[in-house]
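Missing here is one protein chain; the remaining ones are kept as they sit in the complex.
== chain A ==
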Amino acid sequence: MNFGAIDPVLLIASLMVAATPLIFAAIGELVVEKAGVLNLGVEGMMIVGAISGFIIAVETGSPMLGLLFAAIGGALLSLLFAILTQLALATQVPSGLALTLMGLGISSLMGQDYVGVKPPTMARLDIPVLSDLPVVGPILYSHDPALYLGLVLVACVWWFLNRSRAGLTLRAVGENAEAAFALGYKVVRIRVLAILFGGACAGVGGAYISLVRVPQWTEGMTAGIGWIALALVVFASWKPGRAMIGAYLFGGVTVLQLNLQAAGLAIPVEYLSMSPYIITILVLVFLSADRSSAPGSLGRIFHASR
């Protein structure tokens, strides 16, 4: 199968790479929102993760260590949000926006000496027989480990939210914080942990951009992908599987439209350029016809006195 100059195998392989930062960021934010917290700082946490991971990977030569520190960097920034919103009871929306502004500033400060530096490459998986299979090999068995980590994460989060007691508790906190508190659950502690998890995931997503997808450090390089992740969580009706489908759609159509342009397809470029947004929204709106709604306490400040 060959569409003009486009090789579908290479296309699918590269759409998986394009979708991965979005998967990490969206899954992290999904857990945060399930706990009833709206953190609009995804973009900021991603870019801080991107530069933290980049610096550590360059200095130690280990991309995996870079990813780890990207998670720590993102979590540290989100800790600030957690303190502001959970302990100081600040409003979540402006706190999240401030987090994004601050993250962009901090990251450009941290990254000043790293413009133009080449990061160590993340070794791709090379399974003797499987990676050499035609078609299936390049699509399924020849990516970097972080990409698989993203898929595993989606499965784990799904299991956690739907099948584990801790996950149900987290959802209870998100649906009705007062009731959960009355039942004896530590609302603030659970929310802080969820926020930290979201920060770590966003950080890894950011580092995936700076270490694998681009790979280099440039100021502002996340270029709005954090906002896409936020929108994705809503359109995916707070369901991990749908968030993943959405990320693949968005990444896929983005890469596909660029390939179609390069192949000189006779569809006006304007339509191709807007297609990732429109198709992703349409599909997810269609999927969410079952009227799943936002967590009941989403974005509300909780204090035990009320």
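Here is the rule we use: contacts are C-beta pairs under 8 Å (C-beta built on N, C-alpha and C of every residue); 3 or more make two chains touch, one makes a residue touch a chain; residues count from 1.
What we mean here is this: contacts and distances are computed from a predicted model.
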Options "ABC transporter substrate-binding protein", "3-isopropylmalate dehydratase small subunit", "Na(+)/H(+) antiporter subunit A" or "Xanthine dehydrogenase subunit D": UniProt name of the undisplayed chain: "ABC transporter substrate-binding protein"
From A:Ala182, A:Ala263, A:Val285 or A:Ala304, residue that would touch the chain that is not displayed: A:Ala263
Options A:Ala179, A:Leu193, A:Val214 or A:Ala231, residue touching the unrepresented chain: A:Val214
Omitted-chain contact residue, chosen from A:Leu161, A:Ala177, A:Ile195 or A:Val255: A:Val255
In chain A, positions touching the absent partner: 5-7, 10-11, 14, 18, 21, 101, 104-105, 108-109, 111-112, 115-118, 121, 209, 213-216, 218-225, 254-255, 258-259, 261-264, 268-270, 273
